[in-house]
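The full complex has more chains than appear here; those shown keep their coordinates.
Chain lettering (A and B) follows the sequence in which the chains are written, and residue indices restart at 1 in each chain.
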Amino acid sequence: MQKNEVILEAFDYSQDHFRQIDFSSIDKLHALKNPSTTSWINIDGLQDKELLRCIYELFELHPLLLEEIQDVSQRPKFEEFDEYIYITVKMLSCDPVTDKILTEHLSIVVGKYYLITFQEGLAGDVFNPIRERMSRPKSKLRMNGTDYLTYAILDVIIDNYISIIERFGERIELVERKFRGNQTDNILDDIYEYKMEINFLRKTIRPVRELAVLLEKSESEIIDDKTVPYLKSLVDHMAHATEAIETYQIMLNDQLYIYQTRISNKLNDILRVLTVFSVVFIPLTFIAGVYGTNFDYLPELHFKYSYGIFWGILIVTAASMLYYFRRKGWL
Amino acid sequence: MQKNEVILEAFDYSQDHFRQIDFSSIDKLHALKNPSTTSWINIDGLQDKELLRCIYELFELHPLLLEEIQDVSQRPKFEEFDEYIYITVKMLSCDPVTDKILTEHLSIVVGKYYLITFQEGLAGDVFNPIRERMSRPKSKLRMNGTDYLTYAILDVIIDNYISIIERFGERIELVERKFRGNQTDNILDDIYEYKMEINFLRKTIRPVRELAVLLEKSESEIIDDKTVPYLKSLVDHMAHATEAIETYQIMLNDQLYIYQTRISNKLNDILRVLTVFSVVFIPLTFIAGVYGTNFDYLPELHFKYSYGIFWGILIVTAASMLYYFRRKGWL
């Protein structure tokens, strides 16, 4: 559900200058193109087509971008244009109440002196740590340009990925503990849910690894050599994230497979009990049935020790059955 | 079933000129080779060998192409010749009535000033949006040449791929909802059908990704630098499409595996009920059988409290069985 209001905010800063601009009208944006300071324009909500068109014209964006920024189903990607870099990613966050993963589409246009972020406007952003650091005069953000700001934004987003992925470690242990405690009730539903979730994460996060590599290897003049080690660390984090997803996928598969084998084992237990009981008693019941018949001439019925012998036969039969099962290792 | 009639249409346009040509005779095609305007010749149906040969001679195509255009079993591919580019893809559309996927083979020959599309002529094309945009004077199609038209055609085709792939999202949710509602009736048939369909999509669509990459990287002079960002967006869409197919394949496999495990679980439930009931009653029936025998000397039958004791034994036996099963966790 899209919120009604588009939220706009802009920050203009340099090493010894910081200003938050409240722009009700677009006109103020002109000032932000000034190359002496770095500007961050953050637009939260894509429903105001007029606003997007103004920005498109002001910053002379490629016509393709105007369309792409509004298409929130896009896959993460990185594209270099002459004057700016275009980046698309998904921001993930974890709803503290429902424990569901919230997704928010984000497009970033990085120019030499300005950076514009376009949020889908659904789930809120993860930028608070950046706003906070930006206001501190000695922070690295203030010392550096839009390339470092790009790093900072992606770093926050990737940190959220990793914290979401790492919940799977706990979940897999939870399933393991249920295994140990012989609670098999909802394990299958749990595993299914986790598998679907990790498939979703894999699809969402994997292309970001590629994106990070392209960003690090980019020879765009927007990116200063000093920033490259930071971008390299993004690549490393993404490698960590995708490897963790892969490992958790393998672990969930293993757990499911082990679970299925446990069920088969349990089935064997159940049927061993049934078989042992049935096989021991079936002949006994038959023998009793024979001496319950009403034939006129049934000599065994009339001997004095018949009933004792009858019990003897029953016990011997049962005992030999039990001995047979013991030797088979079923008892 | 091939339609009888071959449908021909041609469009001739430039920035300030647009003409649809109804060509009953081939002669009019000569005029379309004129370099001052861009021409699109669309041939729907491959059964008129004579027509194909005329076009082959008029546009001086490679002899190999004459064969290949008529072979509708070909896999999507991209090939550069000196004077033109040759592209083959499958158009997919979804029959609105039967919900089946319709396939239509398409070959495209892209010259500097002309573009020829050869359709198999089975299922109809997906080009209506292009025809419509072409007739609007200020559209980008009119501003650009055959390279942009190629982009527009492939874009429409790939959009159809993506909308067909995205139906799988809903289908997987449908299966999931059936899981939840414990309707397991047709799940297996559904999963099987979806798996076969997605295998078909994978086979049909995957080579198009390669094709899009080759097209974007092509250094043919037919492709203007301005068009390259558009071709890049095709590559991105194909990456999105193939990743989605891969993810849905994994999800269907997971669902099938989970479904199988659910069946095993159900089997265990069924057999637990059978086992508990059988094992509780089998000894009781045996004991009753023993006292149904007709031995002359069966002392227990004649004591006054025998019948009461008999019930006592039955109840104790049943209770101890039930206690045993409760401890095993089967109740």
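Note that in this section contacts are C-beta pairs under 8 Å (C-beta built on N, C-alpha and C of every residue); 3 or more make two chains touch, one makes a residue touch a chain.
Source: prediction; values computed, not measured.
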Worksheet item: With 2 identical chains placed here, what is the total number of copies in the full complex of this structure file?
Response: 5
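Following the convention adopted for this analysis, only the chains that are shown with their structure count from here on.
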Worksheet item: How many angstrom lie between the CA centroids of chain A and chain B, rounded to a whole number?
Response: 25
Fill in: Residue ranges of chain B in contact with chain A within the complex
140, 176, 179, 229-230, 232-233, 236, 239-240, 243-244, 247, 250-251, 254, 257-258, 260-262, 264-265, 267-268, 271-272, 274-275, 278-279, 282-283, 285-286, 289-290, 292-299, 329-330
Worksheet item: In their shared complex, at which residues does chain A touch chain B?
Response: 62-64, 68, 74-75, 77, 79, 81, 182, 188, 191-192, 195-196, 199, 202-203, 206-207, 256, 259-260, 263-264, 266-267, 270-271, 273-274, 277-278, 281-282, 284-285, 288-289, 291-294, 298, 301-302, 304-307, 310, 314
